[in-house]
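Mind having a look at this structure? Questions to follow.
Left out: one protein chain. Kept in place: all the others.
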């Protein structure tokens, strides 16, 4: 009888994860916890039970590094060859991660006098077991997102005039320097903050009669993709593998990308949701498996999500590799579609501050659209190679003629949106030339983006060109491309800019 | 063998609700129905089978009040001490609810000559078993939402100019008094209608060869939160516990709050969905349990939904209370963030018509932002107490330093958005002062909000200040706060107001 009931349980349990594709697991304490981690949990299961529960639901709580290394290469989720010291035979718990490389961490502190730990676990720490992922990520624009924004005078100027508190004095708007708090909730919410440790401070946990000494950290809390960490490393794994569940299911869920890639400036999620791929996903996703490694199109899912095309390791059911895993998010892409007035070949490296346009701007294209020729962007051959590889992914479900037709259409749309940005630019240049708007000879950044017509120009490319290109790239989002943030907005914007110039002249 | 199969069934059934977190149940008729309810259902299972199915899926259809009272106090879903007359040993069916307090109900009628029932079941009726919930709700701003809008001259004026049909005559826009139908589909869709019974009328049910006499009700159908009911009570339980399933799962689902708390004026749902909490919810929600009482963070869910922070009874896995249940929706909050130009301390009572600002407006702040000092808002000590309690909820998953950092950031953002509202106000005052716009000396409400620049001022606080404060309060929605309805819109709006003033003067 026992064996029968056991078989029953196995059947039920085996059936459920298949249906739910879930990371959810029991909340039992793992046997193979380190003594140090056991100590952490003995307090934290009362103090922050949500974190502990999150961790108990994670793969980290039920796998030792030694076991992880026993997996077949393609199924392996660690990229190290050997387990870090002392971590081979214990599950990956609190202490295993929060104690790493303490000497490099400005946020290392003595926790209640008996344990030295870091507040923030960084990509450099995760690299103990995941070195390839960290190395790839380090090359990505995401890792460099803080500097790419804050060290580029044009972007910095745009960010500052947007987020600085304004006052109205003597009929004029005056913009103050943005505060760190507002930067953290806007630009740096996605780009990441620069973390600084000011010293040690006392905190009094709610509901406990104690005082704890903890590092006093500036720019925290933050999970932006390009966070500058207290050990000097760049990036944040928790942006996508959130909190203590470190879930691949979450990283593969489009809602995760949608934390930052949203209307109106980067409407990737809305475009995806509107299109056929998103439609199939929305209908069937609860039946799919978002945790398998490698990931098998057809078997595990039947329409791509973001990670399918941009990141994940995929094989056929027979184990043939379709695409290798990458955490360098732009590395499968040949053309850069968003965030800038004109499209251009992808930068060679994630640090884009080195790029200079022909007309001397710190941008990948000139004001009239020509891509930089300073060797910082990938060449035509590399563009072709990447597009070909991407076609290989599409070809899992689409015929060659279908795929070729799709990319030819996208190429045409990229050109048309560049032409439409140029039209808006010509109008702005006309307004500047006629003294209708004032750019200070492009010498005083404070005079850029401060007038309504200059802001309309920015919306032209930042909102509308982006939205249309995304719709094209993701095989279609007709309402987005036509009315919501697309061609209708182009028309409205240009007509309104024209009226505005007329009214200013009168 | 039988026992084995029984065990199998138990295992399967036990497993499924855990996976689905579902209220869904069989559609079998309960044994313990009252005779009266059995009568209702004998016709209505043919006439309105959807309602009957909805009820059969509910807890009301499978629980007697006597059984409900046997639960441990923390697990109890009723707050009465004793079952109402005749209801102890039957499930809570049609007649049990629709026959209550008939003498007070203007909508009480004789249904086919043999049963006196009410059309509308009100909070006063639900209070038969749920008196605490009704009492709490009665103190909330939600319960007073009808009067707070319709009896406040400023809000009423704003509502009227928005929803009145306009005509264009002799080059001028003329606004008619709004119709009840349009009020019901806009403001009163959320705020609730004032229900009035005009008499009795005949109706002919589709597909049946009968005529029925039923009350002729004005302002119906409506499920707004502050509905004035035909028994004089205020509110509508069905706003959140919709229709006849009376589901706690639905009340805890963010989509329920999103019926009213949406872009552009109250973008709570969009902010939640964009942020990390919403991201975790979207990824894992099908694995969570939304019906357990008490609700245990970590065990039942791993990221907060709206109800977690605002309403639900929560305990640790060991039964320690983290937060008590409340149906007074503002009672955990210290600062009021939305719906008004400036933030201010929460009102002491849900009826906000009693509040007067320093400058004599029926608003909680003066036109230049100072909170009312007439004793109608909570004091600093109460604000501190509530913020501390909220920190206790956050602390289930976040460290003290993290939580303190979050709230310090929010405090700063609330101040900045108030400053940004003031800047827009200064510009409007300048336009009024210079005769560019006409406010009739603030004496004729018909001259408020009727000009484009006045409407831009309203958008400044009603859309943008709200959206930024929500993004801050809910730990981040960077696209919302930066571009969608945030700081970019502030800049665009002020620049456009400035141009408009210039064009008017020319």
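Order as written gives the chain letters A and B; numbering starts at 1 within each chain.
One rule holds in what follows: a residue touches a chain if its C-beta (ideal position, glycine included) is under 8 Å from a C-beta of that chain, and two chains touch if they have at least 3 such contacts.
Owing to the predicted nature of the structure, the values given are computational and were not obtained by experimental measurement.
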Residue, one of B:250, B:317 or B:447, that touches the chain absent here: B:250
Touching the absent chain when the full complex is considered, from A:29, A:74, A:282 or A:442: A:282
Touch criterion as defined above, residue of A:116, A:169 or A:388 at the omitted chain: A:388
Touching residues (missing chain, whole complex) on subunit B: 1, 4-5, 8-9, 12-13, 16, 19-20, 22-24, 27, 46-54, 57, 119, 161-163, 165-168, 171, 173, 179, 181-182, 184-187, 189-190, 201, 203-207, 212, 214-215, 217, 220-221, 223, 242-243, 245, 247, 249-250, 253, 255-256, 258-260, 262-266, 286, 450-452, 455, 463, 500, 503-504, 506
Interface with the undisplayed chain - residues on subunit A: 4, 7-8, 11-12, 15, 19, 273-276, 278-280, 282-284, 286-287, 297-299, 302, 316-317, 388, 391-392, 395-406, 408-409, 412-413, 416, 419-420, 423-424, 426-427, 430, 468, 471-472, 475-484, 486-488, 490-492, 494-496, 498-499, 502-503, 506
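One rule holds for everything that comes next: only the chains that are shown with their structure count from here on.
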Inter-chain centre distance, subunit A versus subunit B - centres from mean C-alpha coordinates, in Å: 33
